[in-house]
Structures are given as structure tokens and as C-alpha cells.
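Of the protein chains in this complex, all but one are displayed in their positions.
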Amino acid sequence: MNFASDNVTGASPEIIAAIAAANHGPAMPYGADALTRRLEQRLAELFEHEVAVFPVATGTAANSLALACVAPVYGAIYCHEEAHIATDECGAPEFFTGGAKLVTCPGEHGKLTPEILAPRLAGAGVVHNVQPAAISITEETEAGTVYGPAEIAALSALARRHGLALHMDGARFANAVASLGCAAADVTWRAGVDALSFGATKNGALAAEAVVFFDPKRAASFGYRRKRAGHLLSKQRFVAAQLEAYLTNDLWLRNARHANAMAAQLGSGLAALPGARLLHPVEGNEVFVELGERAIERLAAAGFGFYRWGDAPVLRLVTAFDTAPESVASFLRVAREALLVGTATP
Amino acid sequence: MNFASDNVTGASPEIIAAIAAANHGPAMPYGADALTRRLEQRLAELFEHEVAVFPVATGTAANSLALACVAPVYGAIYCHEEAHIATDECGAPEFFTGGAKLVTCPGEHGKLTPEILAPRLAGAGVVHNVQPAAISITEETEAGTVYGPAEIAALSALARRHGLALHMDGARFANAVASLGCAAADVTWRAGVDALSFGATKNGALAAEAVVFFDPKRAASFGYRRKRAGHLLSKQRFVAAQLEAYLTNDLWLRNARHANAMAAQLGSGLAALPGARLLHPVEGNEVFVELGERAIERLAAAGFGFYRWGDAPVLRLVTAFDTAPESVASFLRVAREALLVGTATP
Amino acid sequence: MNFASDNVTGASPEIIAAIAAANHGPAMPYGADALTRRLEQRLAELFEHEVAVFPVATGTAANSLALACVAPVYGAIYCHEEAHIATDECGAPEFFTGGAKLVTCPGEHGKLTPEILAPRLAGAGVVHNVQPAAISITEETEAGTVYGPAEIAALSALARRHGLALHMDGARFANAVASLGCAAADVTWRAGVDALSFGATKNGALAAEAVVFFDPKRAASFGYRRKRAGHLLSKQRFVAAQLEAYLTNDLWLRNARHANAMAAQLGSGLAALPGARLLHPVEGNEVFVELGERAIERLAAAGFGFYRWGDAPVLRLVTAFDTAPESVASFLRVAREALLVGTATP
Partner (left out) sequence: MNFASDNVTGASPEIIAAIAAANHGPAMPYGADALTRRLEQRLAELFEHEVAVFPVATGTAANSLALACVAPVYGAIYCHEEAHIATDECGAPEFFTGGAKLVTCPGEHGKLTPEILAPRLAGAGVVHNVQPAAISITEETEAGTVYGPAEIAALSALARRHGLALHMDGARFANAVASLGCAAADVTWRAGVDALSFGATKNGALAAEAVVFFDPKRAASFGYRRKRAGHLLSKQRFVAAQLEAYLTNDLWLRNARHANAMAAQLGSGLAALPGARLLHPVEGNEVFVELGERAIERLAAAGFGFYRWGDAPVLRLVTAFDTAPESVASFLRVAREALLVGTATP
């Protein structure tokens, strides 16, 4: 019944089991354990590419550490104006980079395009201006949409022309890949992504993310930055265990497919209601819907959890690996009743 | 057989069980869950005092976030020259504080004293100098010794006179309290400690520490600093669950008592050997012993894990909640043989 | 002939003379000299209010140090999207504040209003968001307009309601005061300004600015921040001497009045030309004019210095204390000829 976020969930049973299974005997700390080594190999296979992998416990840490590796203290990082790094991390990118500037850009349905970005990439070589350093995109976006490989490739082409790195905040990367039905490589290095925050927490893990660099040279400073940020866990095997379980038997994709299917049901159900309007295509596990105050009140009164989005009567509804189909059906039923009453009332 | 560190261990079964038990249904993220609220109450009871509690995943984060709350960017933080914050955190305190300076001081057996500190507390009010802001001590110290309440009170009296905060790095706080047989309050607020990094990871948790402030006003900026450092876990209930289990039925003290007992056996056994010399009193779960190169080689060859300490033939041996008495006996046996052979050889 | 900026100028002869006059005998360094003390008194008289005064050598330093005193590392500083601090200081505010975020806002003719700001002052108390800390306005604005006392008071009322500080970047403060014909107090503390970057460099000094706090308590950390930023000059008497001369016999206002008069002539002259369009009211010493490419080329060919503003055929023309009336007349003559030819040509 809780559509507030995919982090109100607990963890997949497989993840809990993996933690318990990792709890046998001593292991070298700080990532010098066998599980962590194995994880790097697993991710190399998944991405079909050499990778440098750094497990951390939060998405904010993953994003900010990755950005700190690719942007100087006087750098400009271009992102969407609704990007999590810009709006929901209390200035973490500024902290980790030592003061680089996020340049926020508009973009329909949460997406950046070369047309939007190109005129903003100014000031290179001018000491009065922060220096263009990186583009950061979110996959799935903060609007619940998904960049296709060609869209990402167009952005990376622009990035290459200007000498910028391309970072991907993949807090919901699994939902995007599940939505596209493509290989993980197709929306990352094949499309020109340099560094990926590979999220697992929102999709079934307790607290596990991995920063993945496709060119290990870019990651030269990561280890030191992670340590001095307090993000090198001493018993790192327990993070690696989560990520290994997440990748085993496609748990990551199975979880994401379920969440996406629930969002699709929710979205199409709402779209069919009079007085409801979807703000963005439903491509992953998020639904943004304008509903009217009365319906919102009824839904809240019925015990559903969700966030209002901005000042308009708009809800963000997030589904997850454990969303019950009954919850979706129930939500749609309450919404329908509220809206029909709403329109029937003179 | 691994005496390298208390973080080569896994977790207490009770901790794993608590994580599994916390995995039921949705919970509000970012610490707005029932488990986190309960934890604050539990710690208030343990410390017999109002507290502000902030769970985090690493000791480095705990220390640095606490210090950032009590020292300005131009502050001086006084600590022992072997303090973990000074030697093993890759500059984390400097990063989190925005550039405050650690002023390192000598001190026998890992301890600071007012006599050592007083002449160093210079420069207050002089713009050319960093400004005295805090003293940080480690309990149990990096030398395996333990400050008694009176020693801490003497330091806090000095701190008060100079307007400094007193921080305690309690990565092995449980071992210290178990060693002293006192109340947790006796070596914290009653002795004048302002902020404590209350460690659990080294003593049976997976990844769980709590920063405890005894004057919540000092913690006003903590929440923002934690978030922007990427240390606010979305599914924080799983950290709170670890800490709750850690406190339940005195698991924290039981684990620490065992570790201390193992260290005491190891220490007294080594002290009785010809050619072995303890560098510090064994008061917690660490033994520092000078052994001679031949014995060190034999122990390594026998498969024991440990770190050499500095350039001399000195070992640091750390026991933990799961150290087997047989491992201690076996270590002593190999050491004895090596040393006796050593002395027997003409 | 150079309208590029008011910092292409040299210094007023009075300023040079004051530097030479200050060069007699020893003086205590780092601001402990008689000239610096006298300066604080002079500014208190000018502003009719208790002040804390900190001379520095650049406007960027003045702005950033002032902001660092009023915004925490996780703070949000609201400013116009064309504010110098946002566009022309290479991230200095982020550097000095330790990562605070500049939230840039639109606003006609370079001005912020309560209506623009109020809906953006969100997130107070939410750990995911940077915390509203300060509003920074520029007087005279980057569009060459001037805030009146009532406009500033409206902004400070909003600031007070939200617990924000109000900072004024007064790089061209003299031009604003000369334009308004008011007291310096009227557009500063009487209108609710907390901290002022009182600029002199653009208006006749070599390198001299003063940060002025109207509530000295807010400046408690300034001295340390200035020193660690390398902005405490050892022979500070030579900066104080510049500022003293600047205030003596109203040099600051005389210089500004001349610059403003030149801009007024330039503006009204241009406004009368066919094919020229002023973008903003000319209230200080800057003229923004759309002219057409041909005219711009002719003016450049004639040896006039200026900056193009953005991508459109728009010039920013800045007058200064030493702008010759003949230069203005000459500029207008060339522009007129170019534009008349332009319109006459079939």
C-alpha cells in the first residue's frame, strides 16, 4: 500500500540469505576479501567490458564519489534540473568535488538532450568561469522515463566533443534495463558512459551500490576518496554479498520487471480514469499523475503512502520488487471511486 | 587464527538474526522508522542521559561527522599521534571539517594527559593560528590501554577551561567499558565527553556505528552533514536493527568481555615467555608484543594472521568476540617453541 | 575609448597619492596599523552605524568571505542568474563556503523580487535539501539598474521571515548611491542589509574593497577565514590608505557621479538612434544596447573597447571615473553613422 518510494521496502529474501551465508569465518577487511574480488569479475561479465568496481552503501556516495573523480574543484557538471544530485543530496556533489558547480538544465520528461546542453557548455578556458567537466544523467530518469541507447550515445558524442565525462546515476538502472530489454552494456559503455552508479538498494538490497568505471584509469583517485569519505566498509564482504546475490539468477532484472509491471498497471489504470492525467510516459517503476485534491485526500485517507510532487495536485507513485498486485488494484479502485464521485457531483 | 584485526571477523548470529527480523514490510526511509526511534531511547537508557543519536555505517564517518560538528574549518583538533583519525583515515577529518588541522601529540601507552596538552593549546584569538576547537581521545586507545573515568575527567576539565569540545572515538568502546566494569555514563558524559563514536562493527556488527551527542544542541548540523556526506542510509532500519541487537541482553558487553579475556590470556602467556616483551599493559582486546624476527616468521609460517607494528619486530595482536581459546593456546605454543629454540641456539 | 569594463581604468590620482603618503616608517602589520583603525571609524560615520570592517584586495574575495560567514556548508544562497558571484567568479562562493549552493533566479533588469524568491525558499529543515541561508543582491545590478531602498527592504523582510541573511555585492555601490542620491545607510542597514561588499577598485582604487558587517557578531569568523584564504595583507595600511582617500572629500561619489553622467549621455544618445535599443534602464554606469552586427563591427574597427553580451548583437558599455566626454561623443558619432548607413542601404 506504500507507493512513496522504492526505498520504503525491505530486502529480497535472497539478499538476506546471502548476508547470512557470508558470515562464516574471518575475511580480510576493506575489500581485500574473496567476495569483493568475485564481484568485480561478475560485473565485468555483466557489462562485457573491463571494469573497476567500488562497492558503497548509498547512492549519494556513489554519485558524488564518481563525480569527484571526473570533475576538478572548479568544474561544471551538467544535469537535469530535477536530477537527484541537484535536488535531493543536500549538496553532496559540491562537498565531494570540493566545490564544483551543478549546472541544472530543463528537459522534457526528465531527459537532457544535446540541443539543450550544447548552448550551455560555455566558458572553457576562461578563468572567470567554472570549467565544463561532466554530464550526469539519471537512468531511469527522475520522471520515470528511460533513455534509449541512441539518446545516450547522442549525449556522449557531445560530451566527447567537449572533453567531458559522462556519468550515469543508475539508482534505478535495473528498471531501465528491464524496460529496454537491452544488454547492460548497451546503455552504458557502448553508448559512451564513463562511470555508472549501479544501484541495488531501491531494487531489493539492504544498502548496496557499486560505482562502475569502464575506464579504470579514470578511477585512479577513487580508493582514496572513498576512504577519506568514510565509505570504505571494513567488512565489505557483506556489501559484496548483497551485490552478488543481486546479480545471481537475474534477481536484479526479475525484481525490476515486477516493479515495472506494477507501474504499468498503475499507469494504464489511472490513464483510463476521467480526471486523471499522466504527466510522463510510464516506462519504469514510477507514475506521475495529476488527480485532483479530492481524490488525493481519499487515497491518503484509505492509507496509501505516496508523495505529492510540487505544488500542483500531482502524485509520484513508485512501485517496487515487492509491490503486491492487490495494492495496485486497490489503489485504482479508490482512485476511480473518488474521481467518479468527483465528476458526478454537481 | 587471525589476530590481524577485530574487523576480519564476521558478525554475531544475533546481529544477522536482527537484520532478517527487520525485513518485514515497508518502513519509512532515512531514519523515520520505528527501529531508529527505539534505538535513541535505548541509548538514552544505556547512557542514563538525554542523547541525540545518529547511526552510520563506518567508524571513519562517525568520527569525522562528529568532529565536523564541533570544530570550525579553521579549528585545531588535538589528538594522540597514533590516533586512528590522524593515521588511518586518509585525511577524513580534514575532508569533513573543511580543512581543520589535527594537532598530534605524543603520550605514553596511547594516552593524552593534561600535562601533554596544556602547552599545546596555543593561539586562541590569533588569526594566524588555527583555533583550538576540540580534543579527541580513543577509548580503548590505539595502544590497547583504557582511560579511566578520572583520566577522562582531567582532560575534559582542561577542555572546558579552553572552550574545547571533547570527542571520544569509541571504535572499541565496549572493550573499554568491559575492562573498567563501569557504567557507560562513567566514561562519557559524567567524565565530560561531549560526543562519542559508539562503535559496534569491530565487536560483532556488520556495519553499524552510532554517533552519540550528550548535548543535542551540539548536533544541530549533524543531519545535514550526514546527508551531504552520503551517510544517511535510506533503509536505516537495518543499521538500527544491528545496534538494537547489539544492546539486547548485553551482547555488546558479552562480546567485549570475551575478546578482552582472550587478549588477557594472550598477553599473560606472552609476558611469561623469555624473549617476549609487552609494549603496553593489556587492558582491552589488543596485545602489542616485541618478539624477535625468528618467532615472527614461525608464527606467520604457522598461518597466524597479524600486523607488524612499525619497523621494529613488534606485533599487534587483536582478539575479537569470536576468538577461539584454542587459537590463543595455539599461538602461545608456537611462540614458545620459537622463542625457546631461539634462546637454546648458541 | 575603452568601454569594456570599469576595471580597465587605472586609479584616481588621489589614491596613488595616498599610497605614497602611507609609505612613511614602520607600521604594525596585518591590520594592526593606525590607518586601518581610522578606516573603521570613517565607515561607521559614513554608514551612521556600528560596523565591522575588513579590507581585502578583490571583490571576489569580499563576496565569498562575506557569504562564508553567513551560510553553512550545506546552505543555499539565492541570487540573480546573472549575478557576478554565480557567473564570473569560477566557483569562488562554493570554494569559500565549503560547498554551499547558489540557487540562481530569473528577474527583470537584473533584479530579484520577493515574488520571484518566495516560492524558491523551500526545504528548510529537510535533510535532503540544502538549507536556505542567504540572499545576495548586487547594487548596482549586473544589468546596470539600481535597487531603491524600498525594493531592498522588501527583500530583507522576506529574508527575515525565513531567517536568511541579506548580502549586497557592492562592486558598484558608489554608482548606485550616486544614482539614488540617498545616504549609504538607506540602501544598506536601514533597508535590512547584513553584509556589504563595499567596492572601490572599479571606481578609482588600485585594489581595495571592504567587507562591512552591520552586526559585528555575524563577522566572528571573518578574521580567521580571511587569513586562511590568504586575504589578510601584511602591509594592510596600503589598502586602508586607498579606502581612506576614496572616502575623503567624497571622491567615491564624485567619481561615481561622473561615470553615471557619462553612461546617461551614452544611453540617451543611443536610445535616440534608429536601430538601437536599450535593454535596461540606464541608472548607473552601464549601458546595454542592441545595435546590429554592422554597427558593432564599425565600432570595433574604430578602436572602441567593449564586450558583446550573450549571443545576440548586444553590447555592454561601461563608463568609469575617467571616461572622457569626447569618447562618449565619438562613440555615438560612429554608432550613428553605422546605423544610418545601415538603414539607408537598400
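By written order: A, B and C. Residues from 1 in each chain.
Please note the rule applied: a contact is a pair of C-beta atoms (placed from the backbone, for glycine too) under 8 Å apart; a residue touches a chain by one contact, two chains touch by 3 or more.
Keep in mind that this is a model prediction, so the values were computed, not measured.
Note that of C:L46, C:V70 or C:C90, the residue touching the chain absent from this view is C:C90. Across C:P29, C:P281 or C:G310, the residue that sits in touch with the chain not pictured is C:P29.
Contact with the undisplayed chain is limited, among C:K227, C:R254 or C:R294, to C:K227. Screening A:R42, A:K202 or A:R228 against the full complex identifies A:R228 as the residue touching the chain left out. Even with one chain removed from view, chain A keeps its contact list with that chain: residues 30, 72-74, 98-99, 127-128, 131, 221, 223-228, 232. Counting the whole complex, the residues of chain B in touch with the unshown chain are 73-74, 87-91, 94-95, 98-102, 119, 127-130, 311.
Residues 1-2, 4-5, 7-11, 13, 16, 19-20, 22-30, 56-62, 64-65, 89-92, 94-96, 201-202, 206-207, 224, 227-235, 238-239, 305 are the ones on chain C that touch the missing chain.
Here is the rule we use: only the chains that are shown with their structure count from here on.
Distance between chain B and chain C, defined via averaged C-alpha coordinates, is recorded as 51 Å. Per-chain CA centroids place chain A at a distance of 42 Å from chain C. Multi-chain contact residues of chain A, defined as those touching 2 or more other chains: 89-91, 94-95.
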